[in-house]
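What you see is the complex with one protein chain gone and the rest in place.
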Amino acid sequence: MFIYQKKLQYPVKVAKPNPKLASIIISQYGGPDGELGASLRYLSQRYSMPFDELKGLLTDIGTEELGHLEMVGALVHQLTRNMSDSQIQDSAFAPYFVDHTAGVYPTAASGFPWNAASMAVKGDPITDLTEDLAAEQKARTTYDNILRLSDDPDVNDVIKFLRQREIVHFQRFGEAIQLLREKLDQRNVYRMNPAIDM
Amino acid sequence: MFIYQKKLQYPVKVAKPNPKLASIIISQYGGPDGELGASLRYLSQRYSMPFDELKGLLTDIGTEELGHLEMVGALVHQLTRNMSDSQIQDSAFAPYFVDHTAGVYPTAASGFPWNAASMAVKGDPITDLTEDLAAEQKARTTYDNILRLSDDPDVNDVIKFLRQREIVHFQRFGEAIQLLREKLDQRNVYRMNPAIDM
Amino acid sequence: MFIYQKKLQYPVKVAKPNPKLASIIISQYGGPDGELGASLRYLSQRYSMPFDELKGLLTDIGTEELGHLEMVGALVHQLTRNMSDSQIQDSAFAPYFVDHTAGVYPTAASGFPWNAASMAVKGDPITDLTEDLAAEQKARTTYDNILRLSDDPDVNDVIKFLRQREIVHFQRFGEAIQLLREKLDQRNVYRMNPAIDM
Amino acid sequence: MFIYQKKLQYPVKVAKPNPKLASIIISQYGGPDGELGASLRYLSQRYSMPFDELKGLLTDIGTEELGHLEMVGALVHQLTRNMSDSQIQDSAFAPYFVDHTAGVYPTAASGFPWNAASMAVKGDPITDLTEDLAAEQKARTTYDNILRLSDDPDVNDVIKFLRQREIVHFQRFGEAIQLLREKLDQRNVYRMNPAIDM
Amino acid sequence: MFIYQKKLQYPVKVAKPNPKLASIIISQYGGPDGELGASLRYLSQRYSMPFDELKGLLTDIGTEELGHLEMVGALVHQLTRNMSDSQIQDSAFAPYFVDHTAGVYPTAASGFPWNAASMAVKGDPITDLTEDLAAEQKARTTYDNILRLSDDPDVNDVIKFLRQREIVHFQRFGEAIQLLREKLDQRNVYRMNPAIDM
Partner (left out) sequence: MFIYQKKLQYPVKVAKPNPKLASIIISQYGGPDGELGASLRYLSQRYSMPFDELKGLLTDIGTEELGHLEMVGALVHQLTRNMSDSQIQDSAFAPYFVDHTAGVYPTAASGFPWNAASMAVKGDPITDLTEDLAAEQKARTTYDNILRLSDDPDVNDVIKFLRQREIVHFQRFGEAIQLLREKLDQRNVYRMNPAIDM
């Protein structure tokens, strides 16, 4: 179970409303490679992951990503507080506004609501960890792109923190897959599925 | 941010594998009215909810639902451990197995991956709380239906616990909407949106 | 069955083309909380609804919402007639134009085609009526938001009419749920499902 | 606007519950080529269709399909009334039951909720009428297939009626496209779009 | 099987970056009526199509459409190479950029990822060929619309080539359906399905 601690993992303090930027950043809330998918992917994969260290790793990172989801939500919220009418009517934001006002909804920047089709739980430990390596790179690229689109230093400071965490997670999943391969009789990796055969 | 506590909110101990039943219960993991949608709905709505009591309520229930999601995942996992080959090949389970093996993936019983289109964040406090009343009734009905489909006492004990929690949440959201109406000048409820006008 | 009467429930006469506004209003045609979902939700729920008064109410409101769908379609159509080339090329409208020209297609403002995942038919009368209360509030909020985005009096007159109807429907569903609770032995509301047990 | 007349276009009287069959027939309620898509396609296309005869044809057939949707809903409802517990638990029906009980929900037999992506409104009269020819053939094929899957004479009598209507509509759309081509200067059919250029 | 030949069916040489235009043209890559759907539709339908001429026609056109998909991808790529920062940040392109940088991803202009729900394989030869007639008209209309939205002669030259090919395909499918009707005993067209009964 989860306990909520009333503080963000890293502080979010945005001074200026900017709904246009919010409509881009929302992609790390509910887009294809955002924090919702990250968190849910790892927290779901752990059930069929063998070995306590690996299960624990998925739980740790999955829980941290829940905190990142919260931080991205805080960014979107602060960028859409106290908007002027002309900002609301800006054609970059109005399609979001009409259905969600200034609420935080899990959608991609493209307007596609989050869909579990963008993540995989294959129930095979090698495969699931390789999926996770890809997930971290995809999130890292999205943060790179946000940095190209934003010039708000309050926002960018947070985005850089989140981007750095993805790189760390990528490295930890790399080590995990190494550990898994050592634990398995490597020649048999493709002959059996340790999640159901051990 | 969230802290993981290594225990379930209520114990899950299923003795007998039953993938056919798992393929039904998965709907409370990733179906239209399941625990993923519940948790994400409340944790997303809180950003634009005015008044600290209401924000806190959404955070509390949203966090508890994350724990319910974990419990439903544990049910699915335990029902699909140690399956026999003939259980794997059962036509009720094989379509799930081919793409997810014995992993836990957020999909409806119908095979439709979880989609954020099944939840709303409208950024209007009255509306969001009414959405939450409906969400709790929908989850309650799904648990009712699982009880009609399952005769495993280990499973049903857990389902009854979860169903009871939905009823409690329904009542709390009912009180919250009452509190909100009192706080707002009730005549103006339909004239302004406290989430953006206060 | 349905008989078509060649007039709108309330007149729609828009003088000036405004495809940018059309691309927002389309959300009440095919968006998550629009008139298509409203109508289909009620007309679908009535089959399993017990008691003739409640079945009749769902049929009445569902049929009226079909007429509202037609009115919203008329708004979109009139706003996209006689567009200039520069209006067609406006980046708020061009993504719609390329795939639908000046046709009326059931999509959200975000570009997400209408999806039945955004509505529920649970086959439990209490739950379905609570879903309907939420649906009316969500539609009402969307109309509120359109009023913030539009300054065309021809459009706003129609939107206000539609918004007012949602409030009336909300009240009627509130009375319906009250009536249902009285008809059922209230202590048993959560123990049985009158749609299948009566 | 639409007026509801409290009778079906053709009587539906099914004697025996058969949820397994209902889980197939639902595809003509909310499947890719079912009556919901048919009705919504025609009623949406009419706004940009030039010439009153063609607009009127789309309205007529679209309204009739609303009545067919109601008939298919009645079939599903009657096939799922008074089910036994073992019928509910049948693996062909249980995935539907868990989320919709015995309610009528717009989904395909495959479990995919109805999605507007399965229909087109292109805003070009030739194209839209060709789309409609295809739609009628697709519906006709689905009814053919239901007849291969069902041996309930009460059901098949209704399905044959509906199938026959699709053939009639196909013919009427064929005549409509002929009429349209005559009205347009045929050499220019591909050079301009009468929906926006006339 | 397929052999790749390292040249485009028709040359694509775009001089000026124009991401805004790319964000429209992408609809013929991954939109509802684009080349991906065309190709996959025909290559999938051929398995159940009777008569070698018709199977061959579907294979030929399906393979050609794969080459058109490649051409549309080349257009999008060339329009997004060497973009300036201000072009990247344009609100017409930024929502695409954040998730795909300057990659080519199969999505509609509306931001909806390609979905097989927008194509049909009914396994009935008459129906499948009628579906194909509609597909060609829908693609033709989309190219018409692109020509209204673009004034880049490098782009328009390619679009006109592709549009012309759709018209040719429409004619070939028209001849195919004629041939099929002759081959079948026409009176029985609606009584049997040659794909499974012959």
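Note that the chains take the letters A, B, C, D and E in the order they are written out, and that residue 1 is the start of every chain.
Following the convention adopted for this analysis, a contact is a pair of C-beta atoms (placed from the backbone, for glycine too) under 8 Å apart; a residue touches a chain by one contact, two chains touch by 3 or more.
These numbers come from a predicted model, not from an experiment.
Looking at the complex as a whole, the chain kept out of the display touches A, B, D, E.
Contact with the chain that does not appear here is found for just one residue of D:Ser23, D:Thr80, D:Thr101 or D:Asn193, D:Ser23.
Residue E:His77 is the one among E:Lys20, E:His77 or E:Lys160 that touches the chain not shown.
For chain B, the residues touching the absent chain in the complete assembly are 85, 88-89, 91, 94-99, 101, 107, 110-113.
Contact between chain E and the unshown chain involves residues 1-5, 7-9, 30, 36, 40, 43-45, 47-48, 59-60, 63, 66-67, 69-70, 73-74, 76-77, 83, 99-107, 113-117, 120-124, 128, 193, 195-196. Think of the hidden chain as still there; on chain D it touches residues 20, 23-24, 27, 31-33, 90-92, 108-112, 141-142, 145-146, 148-149.
By definition in this document, only the chains that are shown with their structure count from here on.
The chain pair from C-D, D-E or C-E that repeats the A-E interface, sharing more than half of its contact pairs by residue number, is C-E.
Fitting chain C to chain E on CA positions gives a rotation angle of 120°, reported to the nearest 5.
Measuring from the averaged C-alpha position of chain B to that of chain D gives a distance of 33 Å. Averaged C-alpha coordinates give centres for chain A and chain B that are 20 Å from one another.
For this pair, chain B with chain C, the centres built from the Cα atoms lie 26 Å apart. Counting partner chains per residue, chain E shows two or more touched chains at residues 32-33, 91, 110-112, 141-142. Arrangement of the chains shown, judged by which pairs touch: an irregular graph that fits none of the line, ring, star or complete shapes.
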